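For this view, one protein chain was removed and the others were kept in their places.
Read from first to last, the chains carry the letters A, B, C, D, E, F, G, H, I, J and K; within each, the first residue is number 1.
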Amino acid sequence: MLKILVIHGPNLDILGAREPKIYGRITLKEINSKLLKLAKEKKVGLEIIQSNHEGRIVDLIGKSKDKFKAILINPAAYTHTSVAIRDAISACGLPAVEVHLSNIYSREEFRHNSLIAPVAKGQISGFGENSYLLGLLAVLKLLGPQK
Amino acid sequence: MLKILVIHGPNLDILGAREPKIYGRITLKEINSKLLKLAKEKKVGLEIIQSNHEGRIVDLIGKSKDKFKAILINPAAYTHTSVAIRDAISACGLPAVEVHLSNIYSREEFRHNSLIAPVAKGQISGFGENSYLLGLLAVLKLLGPQK
Amino acid sequence: MLKILVIHGPNLDILGAREPKIYGRITLKEINSKLLKLAKEKKVGLEIIQSNHEGRIVDLIGKSKDKFKAILINPAAYTHTSVAIRDAISACGLPAVEVHLSNIYSREEFRHNSLIAPVAKGQISGFGENSYLLGLLAVLKLLGPQK
Amino acid sequence: MLKILVIHGPNLDILGAREPKIYGRITLKEINSKLLKLAKEKKVGLEIIQSNHEGRIVDLIGKSKDKFKAILINPAAYTHTSVAIRDAISACGLPAVEVHLSNIYSREEFRHNSLIAPVAKGQISGFGENSYLLGLLAVLKLLGPQK
Amino acid sequence: MLKILVIHGPNLDILGAREPKIYGRITLKEINSKLLKLAKEKKVGLEIIQSNHEGRIVDLIGKSKDKFKAILINPAAYTHTSVAIRDAISACGLPAVEVHLSNIYSREEFRHNSLIAPVAKGQISGFGENSYLLGLLAVLKLLGPQK
Amino acid sequence: MLKILVIHGPNLDILGAREPKIYGRITLKEINSKLLKLAKEKKVGLEIIQSNHEGRIVDLIGKSKDKFKAILINPAAYTHTSVAIRDAISACGLPAVEVHLSNIYSREEFRHNSLIAPVAKGQISGFGENSYLLGLLAVLKLLGPQK
Amino acid sequence: MLKILVIHGPNLDILGAREPKIYGRITLKEINSKLLKLAKEKKVGLEIIQSNHEGRIVDLIGKSKDKFKAILINPAAYTHTSVAIRDAISACGLPAVEVHLSNIYSREEFRHNSLIAPVAKGQISGFGENSYLLGLLAVLKLLGPQK
Amino acid sequence: MLKILVIHGPNLDILGAREPKIYGRITLKEINSKLLKLAKEKKVGLEIIQSNHEGRIVDLIGKSKDKFKAILINPAAYTHTSVAIRDAISACGLPAVEVHLSNIYSREEFRHNSLIAPVAKGQISGFGENSYLLGLLAVLKLLGPQK
Amino acid sequence: MLKILVIHGPNLDILGAREPKIYGRITLKEINSKLLKLAKEKKVGLEIIQSNHEGRIVDLIGKSKDKFKAILINPAAYTHTSVAIRDAISACGLPAVEVHLSNIYSREEFRHNSLIAPVAKGQISGFGENSYLLGLLAVLKLLGPQK
Amino acid sequence: MLKILVIHGPNLDILGAREPKIYGRITLKEINSKLLKLAKEKKVGLEIIQSNHEGRIVDLIGKSKDKFKAILINPAAYTHTSVAIRDAISACGLPAVEVHLSNIYSREEFRHNSLIAPVAKGQISGFGENSYLLGLLAVLKLLGPQK
Amino acid sequence: MLKILVIHGPNLDILGAREPKIYGRITLKEINSKLLKLAKEKKVGLEIIQSNHEGRIVDLIGKSKDKFKAILINPAAYTHTSVAIRDAISACGLPAVEVHLSNIYSREEFRHNSLIAPVAKGQISGFGENSYLLGLLAVLKLLGPQK
Partner (left out) sequence: MLKILVIHGPNLDILGAREPKIYGRITLKEINSKLLKLAKEKKVGLEIIQSNHEGRIVDLIGKSKDKFKAILINPAAYTHTSVAIRDAISACGLPAVEVHLSNIYSREEFRHNSLIAPVAKGQISGFGENSYLLGLLAVLKLLGPQK
């Protein structure tokens, strides 16, 4: 079965508690349930990981090539500062889709620039938890029909 | 029935013929068919318009409020230059979703900045014609279940 | 009788409905009435046009020379993006007064720069509909007493 | 009787003698006469002060609250350099109108930026002495009809 | 017979009347006569259009592919602001030559940057009406000898 | 008893040995003793942690909400590069005080910008180990008298 | 007895009345009482001066060397614009501590840069009146134990 | 007979061998032949010089006034770095036409800025060797009919 | 007798005591003696004033026209921040020579820009007290031989 | 025996598999063999570590002082983003040599700036695995002959 | 006898003929006569050289150390572009005085920056040929009384 690596970046572990005006009240657990439900419908497997450690995210992506077919990633704060994650994505060779809960373009200036976007296939931002679900659909479109 | 205004910005009328390495070989007519098919499935109506005229796009958005519930727009070149379309979207009050065929963040520097994004609900870029389909799904998520 | 060309730029057709916190609740029709009433008092004629089309505004200014003595313009969004309107004003040779409903200097950074101001005689911003009325008085001062 | 504080910034004491190509041949005394005449017509009182001292202008604005209903100010050179006057205006809470004799947007680059404009209600520039008269009318419009 | 599309951008309709110190006293009609005379000598056909509308210029270029072999364009004010015309030129696939009456590099800073130049074959500026005639010769050189 | 989380960022473990001209000869152990002594006097508890790992600092802050009432942090090098720690502080909701041993404004240009300061309550820099002690007093002032 | 010069910069005379959301409701008189009380406890003398005049602040600092051992200064608006005060501090040779009521790093961009900080010993910002009290403690730490 | 000075800047001596994808396979000798043939047709004399030395190009232009009527120059790399050549052209008072083999606006960012263009009459770039031939025609147009 | 106004800007009153590594050990009194001695030799009168107040310097320059023939000014810190002094110099119409004790171009970046230089006749910097003496000679050269 | 710490930064663990057009086909294991062989020849010891974790690299450098005489580091992606590693190198006091496989100056703009270079002794980039070998030789030259 | 090297940079050979509005009508020969006359009075020797070649100026400065005691240089266009001349001056160790005929700060933006000034002792600009004479006096002041 086709497997997809889902990565949640820093501070997403406390989602729901964290600034609900920007990020909503949904928790990461609830998002993961929704993702798993959709994955089940679409008959793909997911491995979901959250980490606050840039290095660990780089480790994961570096080892993803044989086990996964694609990456769905919300790099959160590392979107704007991590060349290492950017290099990992472009090095691993898997198609990656970047998602954001909030519309990063209507927030502070420094959040308008994504170091990840140029090496991702595409980017989806602003739809809350639906950014993830649309992102998973986008991944499936990119991979095309599987035998 | 819930109606959504779909706007294709400048040069999208010649899609398919236009730089296929960047935009793919699909034509606008084919994208529209796919959008209409998905809309039918989802039981929403679409009004689809293409224009190369910034002023006409502003006219359309200005008059959209009573007839439509949301806007799905690929502002194309006007993404980077039109304060008028930005103001129209923010003036009309309808939720808008911005889509792009190509990943604008892996292209020329001047395409990295969207004047539209800060007033849109969210942005989807890089998935070819699927950006539109995901965008329509995003619109439906934003509007929530309809009675 | 002395005639003045009054131009309302993009999105001003939906004034009143549009973001009342920034632009107030007055409609364009009401502004025009106030302008016409003042013009009548001052014994000058007005021709008032609203357009969302940059090209049409350029057309109008280009043909204004013989028929009008001055231009009163709220370029709205085109203030910040239209070199074409700037060139039209400077080419037609008529004195022009630039007005804005809102104080553009207390809004987003990109609204602080006017491409029109350097070729206008002067600029009035921040007084709501009174910007237009003060602008008309300014035009009359510029033209001086008429025989 | 409603009283308005009128402040003339640095170098305006030598108006008329000073670079007449930019500022015209009118003297400050003549401008003040015109302002007082208009004030009389409109039945408002004016207190008019000129100072070359940033600190003195800050002093005046700081003590203006109880005695005046509004401020009409030509900050001249301090327009571009004085955070202190900006803070004074925003601290005193009175509505302020900023005026300029010349069109600051058609002069040197560094004159295009006003530190005062974001805390003023509005700005009028480019109409010579008429900028003051229009500015006084604008103040009266802002204050609305007085009982 | 080989046909070339000639496009005159905004404000060129009033040439001759417009700021003669910068643009000279020649009218667009006279330039067109000179162009047609040269075209006749060189045995090529011209279709000459002037428009103040960015959208209309995009329309024309979008439909030019089958009828024309090359484009000769003076984008005027749109040189500096139109990504849409840039995209149209690069989408249509025809070789384009960009011309300017005045030397844009000895004018205001904002006129030094051409959005069109990177997608044109070459650029000619500063020779008044001769920029057009040299531009037409350049087009013919680019197309090479025709059978 | 009221508890405060004290975080020492990267390279502070080798304080004393590290560039004494900039950071002084005091060791982290000595600073901690001074902090604990002051905390004892003020009857508050401290939990003191040093880490060179951005991710670990994010982890700690993310879990701080229930156990602590405030954060005292010297983000050291991460001051200038970590959006993740900034987001963690703003997400956890606790008041945070940012301290620096050296005066970061008299050092290299890139050290003048703090990503943390906009989400901290306040910042104290330049007083060597006393920055920490003053920072702890500042925390206590922010929390107000405890019952 | 050890004496310290305390300088309050422009607009601090109207504290309490001035934008309480940013600066709180405390008056300068109340801050001065708190400072004097703390000074008395610590057995140091204070001379406290408020001025809106940059030149007067420069005068004071220029003459401070013989009478005072240190300077505690809230340069307010002059923080961002006064090279003269910066030069005065660095010329007089006394250690100076810069304080701010509000967190200048969470306000407008132009307030993020302090011309004073590079020549001060340290900076404390964001703790309301406590910034002054902490600042006085910092001064005493800098001066060390007095005989 | 009317004489024109033709200057080839640095590295043009190895044309043909040099990066043919950018500069084509034509040699400088061949370009010179074409120029001389056209000059003969037009009955003007040419003096053609190539130099890699900025100083020598300045020498030549400095002494050109009496012997020549105009300058045709491809400043090559010195286009972007030589204020000395710019000053020489503007000092000698002869009309100068700047040409480039490649389209400098579709190359690296630093090649988009010409220090020479503001003092030249006009610029022609992007047409390979034809840039020179068109440049010679432009020179003749500038000089007008000769007796 | 020809009279020249000599203005010493802020912090020059404490020269000699102030950072001798940058400004030397000479006092203002000694510089003034040297200036007066040279003036006597050259048979011109001097009026010498030092002020830390920008406003007072503006006052002085504004009233200088009738009494003086030229201005010799060391604007010190106001060199970099005072548009008001710049405007005063350009308004008064007298030729002004700007001098600096230190070489402002080998100091901090912000000292490289002089707001005064563009309206002065010339600038002399870096020669310690000799900058003043050379400056006085320069003034005399500018005024030419006096009868 | 003299020992040198060799640090490989993020993503270097997957070298060989990673974008061979940029980084070549050699693996990290092969590079390490070459390094160890050269070290043996030169009679120095190496400790070689690869980590994707910025914090771990900081830990290692912080503890390197007693055990090692120098550091050879390829900071990879952290070259451009890690102030923490920069501070660690400058804090530990050991001479460090920075190496890069690819020529970072012919890649994306953001890779042209190294935060590490200013605190390293020197930098070698662009020679593939030979960058490391040359780097080791450079380290030995820096340390000079060992007894 | 004390000898001073005088260097005239590019295009100064054609002074007098060159743009007299900016540079005056005096020729280099006349300036040199004036310099030699003053040198004779002051009993110093001069060696005067003009060159348009950056490399030759570097050669001269590089060999100046033994023969000369100081350098008087008008680097002209190379002021703004030559790091090589800057390095030569700072390498040779002789005191250098930089002079300019025109006031470089009232001309084009790019002329405001001098690469030479930071390594010169001082700079004199704007006094026409008197800049040289004042410059020679400045050199003598720097060298102090000679035995």
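Criterion: contacts are C-beta pairs under 8 Å (C-beta built on N, C-alpha and C of every residue); 3 or more make two chains touch, one makes a residue touch a chain.
This is a predicted model, so every value here is computed, not measured.
In the full complex, the chain left out of view touches H, J, K. Contact with the chain that does not appear here is found for just one residue of K:K3, K:K34 or K:R56, K:R56. Considering the full assembly, H:S51 is the residue among H:S51, H:N74 or H:N103 that touches the omitted chain.
Although one chain is not shown, part of chain H still touches it, namely residues 9-11, 13-14, 17-19, 51-56, 76-78, 80-81, 110-111. Residues 103, 105-106, 112-114, 117-127, 130-131, 133-134, 137-138, 141-142 of chain J touch the missing chain (whole complex, contact as defined above).
By the touch definition given at the top, chain K reaches the unshown chain through residues 53-56, 58-59, 62, 65, 81-84, 86-88, 90-93, 115.
What we mean here is this: only the chains that are shown with their structure count from here on.
Between the interfaces F-G and B-E, more contacting C-beta pairs are found at F-G. One simple way to say how far apart two chains are is to compare their mean CA positions; for chain H and chain K this gives 31 Å. Centre-to-centre separation between chain A and chain H, using Cα means, comes to 55 Å. Mean C-alpha position of chain H lies 48 Å from that of chain J.
Annotation for chain D: residues touching 2 or more other chains are 53-56, 81. By the contact rule set out at the top, the touching chain pairs are A-B, A-F, A-J, B-C, B-E, C-D, C-E, D-G, D-I, E-H, F-G, F-J, G-I, H-K, I-K.
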